[in-house]
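Got a structure here, written out as structure tokens. Questions coming.
We show some of the complex, not the whole, and keep each chain where it was.
Just so it is clear, A and B label the chains in written order, and each chain counts residues from 1 on its own.
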Amino acid sequence: VTRVHVVGASGYAASEAIRILRKHPNVRLGALESATHAGERIGAHAPSLRALDRTYDAPGTTLAVLAEGDVALHAGRAHEAAALVPALLARGARVIDFSDRFRSTAVSGEAVYGFPERYADAIARARLVANPGCYPTATLLAVWPLEVFAAGIEQIVVDAKSGISGAGRAPLTGSLFAEVAGDVRAYGLAGHRHAPEIVAELAALGIEAPLTFTPHVVPLSRGMLVDAYAICSYELADDALAAAYRRCYASNPFVRLLPPNQAPNLPGLVGTNDAEIHLSRSGRVVRVLCAIDNLGRGAAGQAVANLNLMLGLPTGTALDDRIVA
Amino acid sequence: VTRVHVVGASGYAASEAIRILRKHPNVRLGALESATHAGERIGAHAPSLRALDRTYDAPGTTLAVLAEGDVALHAGRAHEAAALVPALLARGARVIDFSDRFRSTAVSGEAVYGFPERYADAIARARLVANPGCYPTATLLAVWPLEVFAAGIEQIVVDAKSGISGAGRAPLTGSLFAEVAGDVRAYGLAGHRHAPEIVAELAALGIEAPLTFTPHVVPLSRGMLVDAYAICSYELADDALAAAYRRCYASNPFVRLLPPNQAPNLPGLVGTNDAEIHLSRSGRVVRVLCAIDNLGRGAAGQAVANLNLMLGLPTGTALDDRIVA
């Protein structure tokens, strides 16, 4: 049984991670730090954790109690990660960081990008895993199988729709109910902070086509749909396309390839680590829809999958639930 | 044409007031002050005002430009009203204050409680009108006609459901989409700040029965439903009850008494100054449902009605729209 600490424990993604870890047979919870809510009851901030009879620990608790072999989930911001993660590593912890601080190879050093389908072996050995963002996760799931056709892809257009929990629990005007309800709000129109992460990972797949990325906030708390359009220089063969997706996902228990007449459904994914993918083609345009729970596969679920890899456990440990939202 | 200034102009109620006043034939807009957004484009904060080509004025603008005979809507907080409203009055303006600063007779001095159905004459002469809160407005509309039965009322239970815009545009965690969506959240369980206002106004009607008041936030931006239950010491006669409501509202263009098989509908009220009332009785319990737009009749619409009274205009001027939400 491995002790897992959570720093920044009162956010949405951290709460979801704690919810999953409570049921994890090989994990026990260590420190649950929150700078903003230290000393307050966890259930007052995380309704799904009301049965957990604890208060948030004060900042610094993880460093104080850390023992060799513990794992720390860092769910704070990038600048906090920059300050704390090296100290956690120096004390012998293995770390999974939710921020984008260590995602780019330039600054990552020993960090491994935590996309299990691609980097399972490196994750298993890693001391620091950079947990991918939700937009890059859904986009990579959609586009990864196209790497075998990379030379023929001329443009990639990604039109993404996300629930507002992706913006976190910070009280921002743009996250207010009265601002989000009734709207479909495009943002980052002059450039979104996640676009470089997507471009870098696509490049790692050999896909160098220009990316046009448009994220939108839609009126839901959780869930994300990415519509990825690959404009190719020729018409790809349908059977080769389908075969590429089956090769990547047929044995992946967390990815469902949908039949042609079935669209992804977000409520059925909320609370799971699953993804649903719909593939079709019209002329030179390949269209791939990918749906995930932005807090599940897009954050906490993927973090637990990475944790499982790091601990040598089956990837799906504690992730095999099928819940309804 | 009267010049109307708005202080605290970037909030939800103020934006709605500006939207209505733009179409008001006897009004032109003066200063539109915002302490938080001075100098920024109005349309960036108030989508319904995107066609209004202006920026927010700096704090102090109203005082600087004020002329005798102008009207100022004060839509800031109570402590700001305490500081600014006397100065505005001293400069010759008439004022409508949206906060609860001047609602209680104890502090109000010359303030008149802006419930047009009851205090039309005093409002017409008032230099300072305290615009009622949304909960008191809906509750008074529901209960006022019962004043003739006041002696027989033993208890009043008010179970209220409000859209989140009633909490204002301040970025509070409890107003976030991800906190409001999917929930019906009771609050103020140990006492709500609007309860004394309701109790005081009911007492002014002669209704002294104890009040149990439970407000809830429901997942909608605008709209409010109040279910008021009057527990009486005897069974009221149905025809006398119905007659009391007709007497109060039959000639009121802003109140619709619904037939027994029709419930109030909130979307049809949003953007209007209207109220819908459903009355029924079972044994010794009289049940009255009252629906309003919390930003319309519950704030901006009522303010404009009060403005109309102050200016000697028909109460419904600029308020006769029927819009769809």
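List of remarks:
By definition in this document, contacts are C-beta pairs under 8 Å (C-beta built on N, C-alpha and C of every residue); 3 or more make two chains touch, one makes a residue touch a chain.
Just so it is clear, the model here is predicted, and its values are computed rather than measured.
The copy number for the entire complex in this file, given 2 shown chains of one sequence, is 4.
Methods note: only the chains that are shown with their structure count from here on.
Chain A and chain B have centres, each the mean of its CA atoms, that are 44 Å apart. Put simply, chain A touches chain B in their complex at residues 12, 163-165, 169, 171-173, 175-182, 219-222.
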